[in-house]
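All protein chains of the complex are present and in place, except for one that has been dropped.
Moving on to chain A:
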Amino acid sequence: MRVLAAMSGGVDSAVAAARAVEAGHDVTGVHLALSAKPGTLRTGARGCCTVEDAHDARRAADLMGIPFYVWDFAERFTEDVVEDFVAEYAAGRTPNPCLRCNERIKFEALLDKAIALGFDAVCTGHYARLSAVDGVVELRRSADDGKDQSYVLASLTREQLSHAMFPLGDSTKAAVRAEAATRGLAVAEKPDSHDICFIPDGDTQKFLGNRLGQSPGLLIDDATGAVLGRHAGVHEFTIGQRKGLGIDAPAPDGRPRYVLSLEPVSGNVRVGAAEKLAVTTITATRPSWPSGTPLTGPIECVAQVRAHGGTAPAVAELVDNHLQIHLRTPLTGVAPGQAVALYHPDTNGDLVLASATINTTA
């Protein structure tokens, strides 16, 4: 196959590309320049798309003897990922920009371009498994539970996944690093990137504050309706947050208070006791079915509400093109805007059944 390997400059995408080459594919490497103002050098483990990352990707491509190019997707990334991220926070929701980047950039803008240019697939260093059953793809969790990224790929369509290649799905991160060292890839010891790549200092609140300015509102005690304080904007909070609420007076019962809900129109942020965070019912919109046909009846599954952790046994059903999910054990920190992914447990890697955007919780 003619394969376009997306190479971020990190160890995972480098090893993924090397494995694609070794499997006999005709591989071309591309580094996506996503930042409108690329920095010169990375600082610590944070950030990406610096000149140094492009250099690291280029050196990895040199070593495997494949052509390598840098493609500018900064405009698309700004529009589809960064602006979307800001708009979602402004609307009181909690987006996942990595998921959006996979959905809009890597497996839409890049994949579309790759297909048009004559490639058969886009290869990335994601930790997830793709298996073909009777020519139909299925998306499954990675063999490395700790690194599994099926959650941020679950909103891809079958069509998108049918042109995807994840060569690291059967490996652990430790094995990938060891392999990188054996292959002589200089990125073997490079730290993992965490955080959000377009917020290199990791200060999401400051980033959003700069973008959104102030839209003051009230902090309200959910139980009594009492006004506990003021804040500069709902974007400064996430559901389940305890620290930095700026409330002077302790709660009458002396127990910590958590953000329960964000109301962007009124500007109200409701806070209350931990048990009020517990969610047992989720309604989610825009379902996608990465591994199969839409749900027909109620189905036993495992629901996951964030990239790592946050899983619970559940019963899910499709009602009016919305997923109604009843959790058998409650989850906390479940916020509108997040994705919920549904899995069918399987010893060969849990099968991803569906993904949808959380709309309401109870």
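Keep this in mind: a contact is a pair of C-beta atoms (placed from the backbone, for glycine too) under 8 Å apart; a residue touches a chain by one contact, two chains touch by 3 or more; residues count from 1.
Please note the rule applied: contacts and distances are computed from a predicted model.
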Choices "Cytochrome c domain-containing protein", "Cysteine desulfurase", "Peptide ABC transporter substrate-binding protein" or "Electron transfer flavoprotein subunit beta" - which one is the UniProt name of the chain not shown: "Cysteine desulfurase"
Omitted-chain contact residue, chosen from A:A87, A:V136, A:A174 or A:A226: A:A87
Which of A:A20, A:A54 or A:I199 contacts the chain that the document leaves out: A:A54
Residue among A:T78, A:S131, A:S162 or A:T285 touching the omitted chain: A:T285
Hidden partner interface residues of chain A, rising order: 28, 31, 33, 38, 50-51, 54, 58, 67, 69-72, 74, 76, 84, 87-88, 91, 93, 95, 100, 103, 108-109, 112-113, 115-118, 285-286, 337, 357, 359
